[in-house]
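What follows is a set of notes on a single structure, which appears directly below.
A single protein chain has been omitted from the complex, and every remaining protein chain is retained in its original position.
For chain A:
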Amino acid sequence: MKPFDEMLISGDEVREPYARFHEWFREQDAEALGEKASEAEAFFRRTGITFNVYGQEEAAERLIPFDLVPRIMAKSEWDNLADGIEQRVTALNAFLDDLYHDQEIIKAGIVPERLIAGNEAFLEEMRGFRPPGGVYTHIIGTDIVRCGENEFYVLEDNARTPSGVSYMIENRETMMQMFPELFAQNRVRPVETYPHHLRRSLAAVAPPACEGTPTIAVLTPGIYNSAFFEHAFLADQMGVELIEGSDVAEIDGRIQMRTTEGYKPIDVIYRRVDDAFLDPKVFNPTSMLGIPGIMDVYRNGGITIANAPGTGISDDKAIYSYMPEIVEFYTGAKAKLQNVPTWRCAEEDSLKYVLEHLDELVVKEVHGSGGYGMLVGPTSTKEEQEIFADKLKKKPTNYIAQPTLALSTVPILVDGGLAPRHVDLRPFVLVSDKVRIIPGGLTRVALKEGSLVVNSSQGGGTKDTWVLRD
C-alpha cells in the first residue's frame, strides 16, 4: 500500500496546508533551488552546526543534511497533537513521582514491579525525594509518527535528554534567510522563542536555596560530545553559562562555578550529561564529566537538576508499552495519542510471535536509543535475522518488537524535482510551572528512497517544520 503523503493526495491534488507552498514551488526554477541547497549547506558549515558521529574517526564533524521543502501542519492538526502531548507529559511526570514515592501504579497491578526493580535507569537515590516544583522531566522530545490523515502514534517519549532542538531553530533561520517570501505568504508560527521559554521554565523551578534571580547553567560533557553544538547554542541563546564538570565545585552546600572573580553558586543546571556520569561520588566513580557531590546538594535543596536524575526509567521501551494505561491511571482519561502496538518479548506468547515474524517487525533493545542495536525486519537479511533470533532467545527481556509502520512521506528536493521520503516528528515540550509546547519541532527525514530509518546517526536529514496559524 502506498504510504500517506502529507503534500500530495494524488498526482496534482495538494493537501490544504501545502497549497500555498506548492503554488510557489511550481514557479521556482529547479536549478536555482539546487543552488539554494548548496547555499544552505555552506551556511550550516560556516555556522558550525555539526555533530560528531561515534565510531567514525574521519569527518569527526558532520553536517546533518537539510532539505529545503518544509513539512507543514495545519492549525487543527497541530492543536490535536499538542493536546495529546500535554496529557502525555503530565502523566509522565506523575508516573515518575509515583515511582519514586508510593508506587501506587505497581500496587494497582498496572505496571509489573520487575520492570522497575533492578532496572539500571531506576535510581534508588531518588526514592522519597521530590524535586523543586515536583517536576522530574522538564525537557521532553516526544517522537511522533504519522500513518494517515488522522493517525498519529507516539514512537518514543524521550523524557531523558532529547536533542535536536537547535536544528529546529537553525532550520527555520536558514529558511527565513533563503526564502523570506514564503514567510510572507504563509502564516507560520515562530519556533525561535524556544530558548526564551526554556530559560523561563528553568527559572520557575529554582531550588529553595536560590536567592533573587536564579543563576542557570548548561552542563556539557565538552567539545567532543556529539551534541556540543547544541549545548553551546542553547547556553548562548538563553544567555547563561556553558559549564563543564571541571568548572564547578561543591562549596558550602552549593554547586559553585569558578569565575574570573571567584566562585558563584548555580541554582538551576540543565545537564546534558547522563545519569551514570553525573556524580562520581554516587554513580560511576571514574566519571570525569560530572560534579562530585551534586546529588547531596540536590537532595538538600541546593540546586535543581533538569532533567531530574532517574527520569530515564520512563524511556525504557518495555515501560513505553504500558503508556496508554499509565496515562489513564494518572489523568483519569483515555490517552489522546496512541502508542505503537508493542510486543514485549519478555512475555512468552509475544516472543513466539516475534520470532516467527522477524522479517516484518522492528525489534528494539529496551534501553537503546539513536537507532543503534535494532533490527528492521523488512530490510534485513536472513543472516541478520538469525543473529537477532539468537539474541532474543538468550535475553528476551531485553527486547520489544513493533510492526513496521507505513510512516507518512513528505517530498524532498531531488535532481528531478520532488520525491516522497519517510519522516517522523519530534516536537519539543517544556514542563515547569506550566506546560509549554513549541509549535513545530524537528522533522527527521530518511533520504534514501523507501528507507524508514530517519536517525541522523544513520544518515537521515532534517526539514523545517511549519505549524500554520490558520
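Here is the rule we go by: a contact is a pair of C-beta atoms (placed from the backbone, for glycine too) under 8 Å apart; a residue touches a chain by one contact, two chains touch by 3 or more; residues count from 1.
Note that in this section contacts and distances are computed from a predicted model.
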Listed names "ABC-2 type transport system permease protein", "(Fe-S)-binding protein", "Alpha-E domain-containing protein" or "Amino acid ABC transporter membrane protein 2, PAAT family", with the criterion being the UniProt name of the chain not displayed: "Alpha-E domain-containing protein"
Selected from A:Ser10, A:Ser38, A:Asn150 or A:Thr260 as touching the chain missing from the view: A:Thr260
Residue, one of A:Gly128, A:Gly148, A:Gly239 or A:Gly417, that touches the chain absent here: A:Gly239
Residue, one of A:Gln28, A:Thr47, A:Ser76 or A:Gln177, that touches the chain absent here: A:Thr47
Interface with the unshown chain - residue positions in chain A: 45-48, 222-223, 228, 232-233, 235-236, 239, 241-244, 246-247, 249, 257-262, 264
